[in-house]
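All protein chains but one are shown at their positions in the complex.
Labels run A and B following the written order; every chain starts at residue 1.
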Amino acid sequence: MTMETVIKLTEVNKIYRTEEVETQALENVNLEVYKGEFLSVMGPSGCGKSTLLNIMGLLDEPTSGMVELCGTTIGRNLSDNQLAEFRNKTLGFVFQSFHLISSLNVIDNVQLPLMYRGVPYGERIRRAKEVIERVGLSHRMKHTPVQLSGGQCQRVAIARAIIGNPEIILADEPTGNLDSKMGADILGLLKQLNEEDGRTIVMVTHNEQQARQTSRIVKFLDGRQME
Amino acid sequence: MNFKKTIDKQAAWPSPHRGGDALWGRGGLYVRQALHMMREDGLFSAIYIAGTALAVAFTMVIVMAYNFKIAPIYPEVNRTRTCYLDGIVDVNPTTGVQQECGGVSQEIIDRLKELPSVKQVGTVTNFRPEIYVQRPDGNDEPIFMQYVDDGFFKVYQFDFIEGKPFTHEDWQKNLDKIVLTDKVARSVFGTTVGLVGKTITIDYRDYTICGVARAANVVSFMSYAEAYTGGHQDARCGYWGDPWGKGSLRAIILTDDAEALRADINQMFARLSHEFRERGDEWEIEPVGKNFIVHRDMALSTHERSRDAEQNLLYLVLTFLALLFVPVVNLSGIISGRMESRLAEMGVRKAFGASKRELLSQILAENFVLTFLGSVVGLLLAWGIVRFGGLWMLDALGFSNASEVGMEDFMATGEMLFAPIVFVATLLFCLLINTLAAFLPAWLSLRKPIVESMMEKR
Partner (left out) sequence: MRVILKSLWARRKQNAWICAELVLVSIVSWFVLDPLFVIVHDTFVASDGYDPDRLCILSTHGKEEIPGEESIRCIEAIKTKLKNLPEVESVSLTYERGFPNGDGQIETYYSLPDDTVHWLLSSCLHFHRGEDLYKTLGLKVLSGKPEEGDATITKSLALALFGRTDVAGATIYEYYNLPAFATPDEHRPLRISAVVEDIRMEKMANWKYGVFWERSNLFVGQESDLLVRLKDGVDATTFCAQIRPTMQKELSSGRLFVCKAVSMDELVDHHLRFQGVTGSIRRYVSLAVFFMVNLCLGTIGTFWLQTRKRKEEIGIMRAFGASKRRIMRAFLSEGFVLTTLCHLLGCFLFLQYAASYGLSLGIINYQELRPFLVRAGDTWLLHFVPHFLAVGTFIYLVILLTVSIGIAIPAWNICRGKPVEAIK
């Protein structure tokens, strides 16, 4: 594992403001994620870990502070379309509730990132079949999400996350909605991706046991990094 | 399988570019997604399709109706070159008193024929008596007969099954020649051939049949009748005319330049007014106003509105806008509701790199599937209304002459129903509805930040 920084957060703050309430979700966060590491972010509910992941994944912007991804400073200098392109090339997401598109089958869900990259149809399908095979769901390619179990849905989500060969995978409680066996399977798959091809993975989790299987743990409490 | 090798292969791909997909690939995905959503959310799809179908049906019925009125149709094949002069206004310049008449005299017709911009002139009297044909079996039957001159058959191109129209000489001499339509010929004689030279008694007057022609469609509202005869200066045919141009005749004029014709007619009226003054008359003829009208403007006017072409066109445009606006607002509401339930999906797509433009295109394309289905249903409904709507439909569309002759002469032929303009108009309307209804709700919902969109699902 090299020490090249792929994600760097400097003095990042995130405040949610509504009409009545102001909530500081993140406070002065300074964090570096290195290439090839499998980082766990842990903490109790409401500590800001999902917010942290959203900011890393350019799904949300910080109230203040700086975000760097793969050497590029992300800020207001980038338009929505540029951000979308950056996410498409650099990032892959795995969500707790899978977020599969229920009206599309497995292969259509998986090929989505390549479609937005403009890859030709034939190539997309070929590649999708490869990654679906990789996650062990070749026999379910034409099924829709409602026809899959939770673990299978998450495998599809992982396949979707990696099809575009992103540098970084962000997983927000990927095993949160699964039983222990399925959760272990998913974690195993993520570890495989990290160890075999050196992908950087940042995973938010509640599960201490799973977190200990990763290369580094970062703990958060009330929006502040503990260690 | 060696995953790493697969990843290395990707480096050999051509440089990625946005929008480089084969249309059928992405398009097929959108269609499949649209069909899936249709099955999932049947109620809203049904409401959407019904709303679109209704708007398309009404609009296309109006398009077809105006097409009937304006497009060349047997025997009014020269509609684009046809104008009408169906009235005159005499004015006393001293007292300002006006006398308006809904017809002109034979003298005006004769002078019209001499004008340089006139290609052909035909006349019809305004007389509409209730007359009966005395059938060979002794029973009388009502008949709708028009009193015309020989020029009428040069302006309107009738198909003669046998014989030919009466000549100018026949007409001049008032020789009671008659052209029957095939409908009347069959009804009275049981045949359409072998009738030339035979006699038919109408209103206890004998007419000699000089020709049998294919009947006009009742939507050929200017030329339609069941029989045609000349009525040259015959009071029984309702003819009258005074020395100042007023009379019972309507002129149907073929011209290549309507504006030049209008100018020529005004010049003619000015010359006539001069002649009136020279002989000591107190009347002048006013320049033509609404009494001179081209066919298209005549077709656009209805009973309750004047012949103001601009006003009628404005009314037509407003009608279309109303037929478009109300369904668009409704459909927008439905799509807006649908977009709310797809927020999370949109958030995920954005997370994986979809741009706003791509998502908008996707929504418009998916929506187009529903709009297209609605348009097809609407077009079928429109055809059904026109084909089977009968007298109710014709009345509503402004063909009030239809009541005089009944429905058996209304034929919604293929050329009328399947005119290219109907398909073009349907497609344009379909695209308009789709874009207007879907664009704003989609745009507004896509403005939501990704995280907020995805939180909707939780």
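Some notes on this structure:
As a working rule, a contact is a pair of C-beta atoms (placed from the backbone, for glycine too) under 8 Å apart; a residue touches a chain by one contact, two chains touch by 3 or more.
Computed from a prediction, not measured in an experiment: that's the story for all the values here.
Note on the chain not shown: across the whole complex it touches B. Set against the missing chain, the residues B:330, B:361 or B:435 yield one that touches it, B:330.
Of the candidate positions B:140, B:257 or B:281, contact with the hidden chain is made by B:140. Here the missing chain is touched by one residue of B:206, B:395 or B:452, and it is B:395. Seen from chain B, the chain kept out of the figure touches residues 43-44, 47, 50-51, 54-55, 58, 130, 132, 139-140, 204, 302-304, 322-323, 326-327, 329-330, 333-334, 337, 340, 392, 395-400, 403-404.
The rule is simple: only the chains that are shown with their structure count from here on.
Put simply, the C-alpha centre of chain A and that of chain B have 61 angstrom between them.
Residues of chain B that touch chain A in their complex: 1, 3-4, 6-7, 10, 13, 16-22, 24-26, 29, 32-33, 36-37, 40, 344-345, 347-358, 449-451, 454, 457-458.
By the touch criterion stated above, chain A contacts chain B in their complex at residues 54, 57, 59-60, 80-81, 84-85, 87-89, 93, 95, 97, 99, 101-104, 108, 112-113, 115-121, 123-124, 127, 130, 133-134, 144, 160, 164-165, 196-197.
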